[in-house]
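Of the protein chains in this complex, all but one are displayed in their positions.
Labels run A, B and C following the written order; every chain starts at residue 1.
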Amino acid sequence: MFRWPISVYYEDTDAGGVVYHANYLNFFERARTEWLRAMGVSQTALLADDIAFVVKRAALDFCKAARFEQNLMVETEVIQLKKASLVFKQRLIDEQGVTYCAAEILVACVALSRMRPRAIPQNIAQEFNGGS
Amino acid sequence: MFRWPISVYYEDTDAGGVVYHANYLNFFERARTEWLRAMGVSQTALLADDIAFVVKRAALDFCKAARFEQNLMVETEVIQLKKASLVFKQRLIDEQGVTYCAAEILVACVALSRMRPRAIPQNIAQEFNGGS
Amino acid sequence: MFRWPISVYYEDTDAGGVVYHANYLNFFERARTEWLRAMGVSQTALLADDIAFVVKRAALDFCKAARFEQNLMVETEVIQLKKASLVFKQRLIDEQGVTYCAAEILVACVALSRMRPRAIPQNIAQEFNGGS
Partner (left out) sequence: MFRWPISVYYEDTDAGGVVYHANYLNFFERARTEWLRAMGVSQTALLADDIAFVVKRAALDFCKAARFEQNLMVETEVIQLKKASLVFKQRLIDEQGVTYCAAEILVACVALSRMRPRAIPQNIAQEFNGGS
């Protein structure tokens, strides 16, 4: 499991006084990017090789409204790993472990120029597989 | 069914050259807001009465990547209507009817100050029920 | 002068209850894009030719806070036109002509791959010059 801290800024909120629902997807995306970076994987380098990870499906439960200036944490794990796609389970929680948003995100590995599926690079698959 | 046009601007795209996945939720939210406005319902007036519609669950299929300067359309219908919540089915399509993103969005009616469920105002429920 | 309507949605607001300051730049960008489209100019086609318009400088006066569900208008004119750059004067106003945000935006024409200045395509310069 990978953990990444999130601070809520003005830009993340809306006139309801809470985090605007679409922005939880940003928090989750940052956590996935940082996980790859922690593995030493640069998505910029992948893009240069015509490889991109693309969100194909997302299921989100908005459990509790997060607020401006809250310190939160995204917990990320991989619950399914296939040849050309993987499913992340992600939760945005506070310091007491209360869940604000829970998500399952299906991400496909694609050849960007043709937007066609391609195998996840082996070193990345291995890392998501627990480094084993 | 309610239809609302969407244009894709730079702000909607990312370095992958296509619409950033979280921003499809913006397109769907605009369409729901405009449907309410077409019914003569102002969410600003609702907020002043402590009534808000809050997204509680979202399931999204990202079918095809939309691109900068595309002219698209959001189709919105209500597929479930309960006392304090409703489910919207929404599709982002192009002029040929090709689907770019499909969503089911569960929206709850809440008393904003306490974030507790409350009945959907009757005039709005009636309109979503087909005006009958 | 070119006019483009703007509706304020939840995504544009913040917890202060008004439009988040950075988002006025989105409104102005949409208006510039639509002006180009009204001239028959596709920025997608320009990008394919390695030509991009890039914001190099912006001066913004935030005069009055715009609110959720307001119907506003962006007025855009060109106040300076050089070989490889131009200055837009833009105002976001309401139906009574009250100004919410006023901006001067310096935009440069660049060869995107090298991020180097290049001449504005002649047909576009001519249009901005009043079509004369």
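Just so we're on the same page, a residue touches a chain if its C-beta (ideal position, glycine included) is under 8 Å from a C-beta of that chain, and two chains touch if they have at least 3 such contacts.
The shown structure was predicted, so the numbers you read here are calculated from the model rather than taken from an experiment.
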Which of C:Ala59, C:Ala84, C:Val98 or C:Ala111 sits in contact with the chain that's absent? C:Ala59
For a quick check of understanding: of A:Asp14, A:Glu29 or A:Glu127, which residue touches the chain that isn't displayed? A:Glu29
Could you please point out the chain B residues that touch the chain left off the display? 10-11, 13-18, 20, 22, 67-68
Could you pull out which residues of chain C are in touch with the chain that's been left out? 15-17, 21-23, 25-26, 29, 47, 52, 54-62, 65, 112, 115
Contact with the hidden chain only, please: which chain A residues? 7, 9-11, 26, 29-30, 33-34, 37, 42-44, 47, 67-69
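Here is the rule we go by: only the chains that are shown with their structure count from here on.
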If you average the Cα atoms of chain A and of chain B to get two centres, how far apart are those centres in Å? 23
Where chain A and chain C are represented by their mean Cα positions, the distance between them in whole Å: 32
Among the residues of chain B, which are close enough to touch at least two other chains? 26, 29, 47
